[in-house]
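With one protein chain removed, the remaining protein chains of the complex are shown where they sit.
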Amino acid sequence: MTVSVTDPPGADAPLATGSGARPPGRGRLARRLRAKAVIPVAGGFLALLVLVAAAAPLVAPFDPATGDLLHPSQLPSGAHWLGTDSLGRDVLSRLIYGARVALLAALVAVGVAVALGLPLGLVLGYRGGWADRVVLRAAEGINAMPFLLVAITLIAVLGPGLFKSMAVVGLVYAVMVLRLVRGEVLAAREELYVTGAAVTGASTARILWRHILPNIAPSLIVQVTTMFATSIVAEATLSYLGLGTQPPEASWGNMLADAQQSAFSQWFLAVPSGVAILVTVLAFNLLGDGIRDAFSREDTGNVLDARGATVAAPAREQDDDEPAPAADDALVVVRGLSVSFPVPGQRGAWTPAVTDVSFSIGRGKVVGLVGESGSGKSVTAMALAGLVPSPGRVGARSITFDGRELAGADAESMRALRAGSLGVVFQDPLKALNPAFTIGTQLTEGLRVVHGMSTRDARREAVEWLDRVRIPGAAARLRQYPHEFSGGMAQRVMIAMALSSRPTLLIADEPTTALDVTVQGEILDLLRELQAESGLSLLIITHDQGVVADLAETMLVMYAGQLVESGRVADVLGNPRHPYTAGLVASVPRNRRRTGPLPRIGGVVPAADEWGPGCRFRARCPFATDECATGPVPLRRVAGGSSRCVRTGEGLAFADPAVWLR
Amino acid sequence: MTGTKDLLEVSDVDVTFALRGGLPGRPKARHQALSGVSLSIRPGQTVGLVGESGSGKSTLARVVLGLQPCDRGRVRLHGQDVDVARPTVPRSFRRRVQAVFQDPYGSLNPTMTVAQLLAEPLRLADTLSTRERWDRVVELVELVGLARGHLERYPYQFSGGQQQRIAIARALACAPELIVLDEPVSALDVSIQSQVIDLLEQIQASTGVSYLFIAHDLAVVRHISHRIAVMYRGRIVEEGPADEVCDDPRHPYTRLLLASILDADPAASAGRRELRRSLARAFADSLGSSS
Partner (left out) sequence: MLSEEEAGVLRMVLTRISLVVPLVVVVSTAAYFLGALSPVDPAESVLGPDPTQAQIDAVHAQMGLDRPITTQFLEWASGVLRGDLGSSLFSHEPVTTMLARALPVTLSLTMGGLVISLLLGIPAGIWSALRAGRLGDRVTTGAVTFWQAVPNFWLALLLILFFAVHLGWFPAVGYTPMSEGLGEWLRSIALPSLALGMSAGAVVARQTRSALIGVLQQEYVRTAMAQGLSRRRIVLKYGLKNAGVPVVTVVAFEVAGLFGGSIVVERMFSMRGFGTLAIDAVLRRDPDVIQGVIVVAAAVMLLVQLVLDLSYAWLNPKVRLS
């Protein structure tokens, strides 16, 4: 008899564990519950079952205990829809009364389990201490024993019988509930809102009742529905063994025992009670699954299935100037890149993340791609590498890399590109490295598998690379795991990994954001050196203007999925040609004596459905006019770069801090 | 630096944590999170606390909030000792010292509406009638630049900047004297950061509340603080008026921090890099000689 276990945190069940998962507020909850068809179906079936069981005396055609000994073991007929058992009793009636027993039994077991396990789990999980440790060890021990054996032992004390045996089952389940609740509370306890509540002065009781319990409730509800299912099986099992419901009372379990006796003479008897158990358990499980899915986190997509860009038709609403003809030595030329994602829950609806972006990266040049959240900068870079997670859709008029056309390339070609000419460094090195494998394995993987080096050669090369990125004691470090490295060291390892295949383009996505500021400078220095040494091109994505100023020669500014300004770094930062860039430059605090309140950009970044036909920045722009709202604003070439603003040529002082102080 | 005019005074505080691991029977390794830390905050003043990871600034925040017991030292509020050896502090302390955290969404209970979130501290203080509580809640939500209509919504329906405003409103509910802000703008977009910083300044101007402003970004801290304390590995290595610390730093670590700031000024980049490298060397040497 298997007892179900809650699925581990993953795509399906990240309930209230850690700050990545959030149960929805109440409004969204009701909508989500309705959206899942399986919930009302399963719930409806169970409600019907409860009704039938409650009304058993009215619904059952015959008395379940009295048998017609003249007609034993009959197959289904008009008089007895499901036949009779070996003592001539009507199977259908016994089935209906059995439903009553099953549901009552489950209620007893689950009731005992929750009544005992929930409060104990709450208190122990929150308070901790020695009581917690002792009880936890005991609980683990009990759970490690085979459930049935424990139940049998306890029933030995109490004697057989339905309620006693289900109370025993409930006791064992209480231990499981305790462990589950305790685990959830332990995680919830670390949440900031609990700390916040403590700071506000809430008592332990209030924190448990109002803050922790509502947030762990979804997980508990799922577990409880599963427990109903397993209680029904437990009752059937114990009754089958003769330890639960005693004859002549009908239970699905002892009906199966009867069926076994008559196995050789009448085979049909085995069917009804088994099907009854199956269908009821299935209904509870589906209900639990439905509830869990209703609360689960939005899917972050599957990067394994990521595809490259498809060739897009030139659907240009705005009449962008062609960017300055890319020099013959441009390594990467992107024309008309767009990326969109499907709206969860709505078939056929897509949200654009990037619209019609064009730029180029020269050989041996460093380009900075700057933007805030919602700008689409990371997505743009990932699109270049063919790493936009499915089900995202990528389209471009053309993406050329070193002369080769990438738009329309298949997944295998993109993989080969990444293996050889393209390297990527990600933001959080401790998450981007696999915790279960040594650095050496991960570093040499590419070299061995992709470039066919022998293990020994690959290890030697790996040590050289670690030396080049200034990691001391490289040889010993190969045998260490990522969690043994500090953030800065781990990022150096990532850089080594990316560069070991000697790419011509390195994409660095927020490479220093997760690092301390004193380490940041070192990593940027390292990148600069390596870039100069090998002459590779570098595309650095960041929200930090300081990083761009330090490292890049040219920069691209993105806002709400569009490219709004480009040019040489000194020009863009010193004399911005677009109001957004100007606002950004004005609002970043500098290490200067304070002269008054900070200039700032009012409002928030608009969501895709708020973009509208005109300029996407107009709602927050102090220079906006009516013209800005009428139609798409084209990207116009300006001295040394480009800008997407109708007022660029007017000579206005976009960067005047006074403008941004209102 | 001590005086009865101080709102909050932290004196010579030590905090150590036991580390997991080791064989049974052997003493466990300990990590010194804070050693001999002293800090004071006056009414209406903003003290900025700067440090990188491992500096102990978050631990100090927890000590000030009464969430972290100390092994040694004292914490005084208006001259009165607060018992920080025990994990719980009196309600009166709670009302006067509040907090705003780094993760705006994480600090708000997702199952409570904005109105409920703002009303909770008022409920716990239990000094107002229901009507008065509601009035105060409306007052708070408008104070931070949100609308009355927002009161019935849930946190997930707001942007990061708006969520942080809600957190600030909640902190202000019982008119505290000190608000501890632990990296309040680090998780926000640059264009939103300045909005929130301005809001904080306005609130200080109108209510006279003090701030302990903790961040790793020295430029932001300089802008908002009257005084700055720099932390490194559990110690305060430099402390003084904000402009003095930033324009004329004395400790090698402070110098290194300042030099590591990346101003968006490409022309100065090369010079600054060279300066940073030499300061990093100097700092590493100073560590070597003192240990």
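So that you can tell them apart, the chains are marked A and B in the order they are listed, and the count of residues begins at 1 in each.
Methods note: contacts are C-beta pairs under 8 Å (C-beta built on N, C-alpha and C of every residue); 3 or more make two chains touch, one makes a residue touch a chain.
These numbers come from a predicted model, not from an experiment.
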**Request:** Write down which of A:Arg418, A:Arg492 or A:Arg620 is the residue touching the left-out chain.
**Result:** A:Arg418
**Asked** Among A:Val52, A:Leu87, A:Leu186 or A:Leu241, which one is in touch with the chain left out?
**Response** A:Leu241
**Prompt:** For the chain left off this view, which of A:Leu92, A:Leu256, A:Leu527 or A:Cys615 is in contact with it?
**Reply:** A:Leu256
**Hidden partner chain, touching residue among A:Leu116, A:Val135, A:Leu154 or A:Ala619** = A:Leu154
**Complete:** Checked against the full complex, the residue among A:Ser77, A:Asn302 or A:Thr455 that touches the missing chain is A:Asn302
**Complete:** Residue list for chain A contacting the dropped chain reads 1-5, 7-13, 137-138, 140-141, 143-149, 152-157, 159-160, 229, 233, 236-237, 240-243, 256, 259-260, 263-264, 267, 270, 273-274, 277-279, 281-282, 285-286, 289, 299-304, 306, 385, 387, 415-420, 422-424, 426, 428, 431-437, 445-446, 449-450, 481, 483, 494, 497-498, 501
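FYI, only the chains that are shown with their structure count from here on.
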**Message:** Going by the contact rule set out above, which residues of chain A touch chain B in the complex?
**Reply:** 19, 22-28, 191-193, 195-202, 206, 210-211, 214-215, 372-373, 487, 516-518, 520-522, 525, 543-550, 569-570, 573, 583-585, 587-594, 597-602, 604-605
**chain B residues within the chain A interface of the complex** = 52-53, 65, 67, 91, 94-95, 97-99, 101, 103, 105-113, 120-121, 124-125, 153-157, 159-162, 167, 170, 189-195, 197-198, 201, 216-220, 222-223, 242-243, 246-247, 256-258, 260-267, 269, 273, 276-277, 280
